[in-house]
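A protein chain is absent from this complex, but the other protein chains hold their places.
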Amino acid sequence: MRRGLFVAKPRIAVVDTTFSRVDMGALALLALKEFDVDTVRVTVPGIKDLAVECKRQLDAGADVALALGMVGGADIDRQCAHEASLGIQFAKLLTNKHIVEVFVHEKEARNESDLKSLFVDRTQKHAENAARLVLQPDWFTRRAGKGLRQGRDDVGSIS
Amino acid sequence: MRRGLFVAKPRIAVVDTTFSRVDMGALALLALKEFDVDTVRVTVPGIKDLAVECKRQLDAGADVALALGMVGGADIDRQCAHEASLGIQFAKLLTNKHIVEVFVHEKEARNESDLKSLFVDRTQKHAENAARLVLQPDWFTRRAGKGLRQGRDDVGSIS
Amino acid sequence: MRRGLFVAKPRIAVVDTTFSRVDMGALALLALKEFDVDTVRVTVPGIKDLAVECKRQLDAGADVALALGMVGGADIDRQCAHEASLGIQFAKLLTNKHIVEVFVHEKEARNESDLKSLFVDRTQKHAENAARLVLQPDWFTRRAGKGLRQGRDDVGSIS
Amino acid sequence: MRRGLFVAKPRIAVVDTTFSRVDMGALALLALKEFDVDTVRVTVPGIKDLAVECKRQLDAGADVALALGMVGGADIDRQCAHEASLGIQFAKLLTNKHIVEVFVHEKEARNESDLKSLFVDRTQKHAENAARLVLQPDWFTRRAGKGLRQGRDDVGSIS
Partner (left out) sequence: MRRGLFVAKPRIAVVDTTFSRVDMGALALLALKEFDVDTVRVTVPGIKDLAVECKRQLDAGADVALALGMVGGADIDRQCAHEASLGIQFAKLLTNKHIVEVFVHEKEARNESDLKSLFVDRTQKHAENAARLVLQPDWFTRRAGKGLRQGRDDVGSIS
C-alpha cells in the first residue's frame, strides 16, 4: 500500500449500472467524501456485469468494492439478481476482499418516493460500511447483533 | 495487443446458437460494423454451450464477448437459462473480462412480431455495449442511473 | 494430438448412467460411427456423477464429451438435474472443452413410446453435434438462428 | 498407490452425519466388507459439512468417497440439501474423483419403517457402487440404461 515515501489511502471501487433508475454511484461517492479514502468509479450496463468489474478493480489494487444495482420488477429479474449475487460471492472468494452488495428491488417500495428514499438510505449506509470495513473494522463488532438495517430504520436487538 | 508494428484493434467474440429462432450473431455483427473493432464469430448448439465457448475465445485473445441466446417457452427452459447464466458469471471471473449476456425469452413477447423486435433491439444495443466496454467505458458512467433498457424503450431516472 | 507419425483422430467421451431407462451410450456410439472419430465410453450410476467423469475423460485427452442422462419424474429429480447441470457447466470451464449435455426428462413425454423416441432423436442429434464441434464447427454457424431442436422436430426461424 | 513393496488397496472414505436418524456410516462399512478395499470413516454434524470433509479425505489419498446424509422434512431442509449437493459437485471437480452422494429425504417415505428400509437399501447399494467405481468400472457399462435404483426396486429399461 506504499507508493514512494507516501502511504496510500485505502481505495474503494464504486461500481454501478446504467440499468438503475437512480445514480447510485453518485450517492456512494457523496457518502464516501466523509472518509479518508481514495475512490475509483466504473459504470457497467446491468447487475450481472458487477461481479467481474468489482473483481477487476480489486485485482488492480482497490481494497474493497461497492456493487450497486437496481433489481427490476419483472419475474425474471429476481433470478438475474440471484445470478449476479452468486457471481459477487465468488468474486469475493477469488480476491479475498469484501464486496459490499447494494441491491434495491423495485418491488420493495410502496411508491416512487419510497423507492427513492430506499436508494438513498441503503446506498449511503452501505458506502459507509465499505469505508469502515477497511478503516475501522471494530465499528461493526461494537454493533454486533444490534439489528442494523440499510434502506430502512434499524430494528434493534431482541431483548 | 501489438502485432509487429501495428496496434491491434480490440477483438469482440460473437457467440450465438442454432437453437435461437433469430440469427442473433448476424444482428450483432451488423451493429458492430459501426465500431472500430475486429470480430470473431462462433455458433454453438444452445445456451448452455455459450459460457465455455466465450471463455475459449477470451482465452484466445478476444477482449470482450457477446453471449447471444434464446430461452424457450417450456417450463424447464428457464432453469436452463439460469444454469447458462451462472456458467457465464464464472467464465467472466475466470477470464477477468466482460461477457455481455443477451438472452431473449420466448415468453417475454406478446406475439412473433413483438418477439422479433425484442431480438433486434436487444441484440443491437448490447452489441454496442460490448464495443463501448472496450472502446469508451466512460460512455456508461455518463448514463449511470438513467434506466437504460435493451429490448424495450429506456425507462429513465426516478425524478 | 499427434502420436508417433500418426495424427490422432478426435476423441469423443461418451458418458452415460445405469439410472437411465434407455441405453443412451449405445445410441450415441451408433450415431458416432458415421464420423471419423475415436470414442471412449464410461458408465456411472446417475446424472450427478456425469460432470466429474466427463472432466476425467477430457483431462485424459478426450476432445469433447457427451453427458447422457435421464431425469426421473419425482419432484426432487429436477433439483438433481439442476445440480448435475451446474457441475457440467463448471467441468466445461475447468477443461476449456465442450461437454454436450443430453438430458431427457421422464415428464417431457406423453407416453413410453413418445419417451423412447425422445431418447433416440435427442441422443442421435446431440452425438452428431459433439462430433461436429470438433470436426466441422462451421456447420453450426451456417445454421445459426434456425431454431434447431434435439428430441423434437426443428421449429425454424421467425420470419 | 504403492507403499514400500506392497500395493495398497483402494481406499474408500465413508463420511456421515450426527443429524441423520440412522447410522448410515455403519451401514456403508458393513456393505463394504464384501469388497477388497480399505476404509476410513469420519462423521460431521450435518449434510453441509460433507463436501469439504470428503474433499479432505480424497486429498489425503482416498480414491472415492461416500457422502451419507439425511435431509429433514422442514421446508428449508430441501434448500440445505441443494447447497450441500452443489458443494459435493465442486468437491468432485476439484479432486477429479467420484463422491457417491447418498441422501435420504425424510419426506420420501410413507412411514418410519419405510424410511428405515430406504436408508438400508440406498446406503448398501451406493456403498457397493462406490467400491465398483474403483474396482470394476465395467460393472456399470454392462448395466447402462437398465433403470437401476437405490432405495427402491430397479425400474428396468423401456422396451
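Letters A, B, C and D mark the chains in the order given here, with residues in each chain numbered from 1 onward.
Following the convention adopted for this analysis, a residue touches a chain if its C-beta (ideal position, glycine included) is under 8 Å from a C-beta of that chain, and two chains touch if they have at least 3 such contacts.
Being a predicted model, the structure only gives us computed values, none of them experimental.
Residue D:116 is the one among D:9, D:116 or D:149 that touches the chain missing from this view.
In the complete complex, the residue from D:45, D:61 or D:156 that touches the missing chain is D:45.
Contact between chain D and the unshown chain involves residues 16-26, 41-45, 48-49, 51-53, 55-56, 59, 76, 79-80, 82-84, 86-87, 90-91, 94, 112, 115-116, 119.
By the touch rule set out above, chain A reaches the unshown chain at residues 78, 81-82, 85-86, 88-90, 92-93, 96-101, 105, 108, 126, 129, 133, 137, 140-141, 143-150, 155-158.
The criterion applied here is as follows: only the chains that are shown with their structure count from here on.
The chain with its CA mean position farthest from that of chain C is A. Rounded to a multiple of 5, the C-alpha superposition of chain B onto chain C involves a rotation of 70 degrees. Those residues of chain B in touch with two or more other chains are numbered 82, 86, 90.
Judged by the touch criterion defined above, the protein chains link up one after another in an open path, with no loop closing it.
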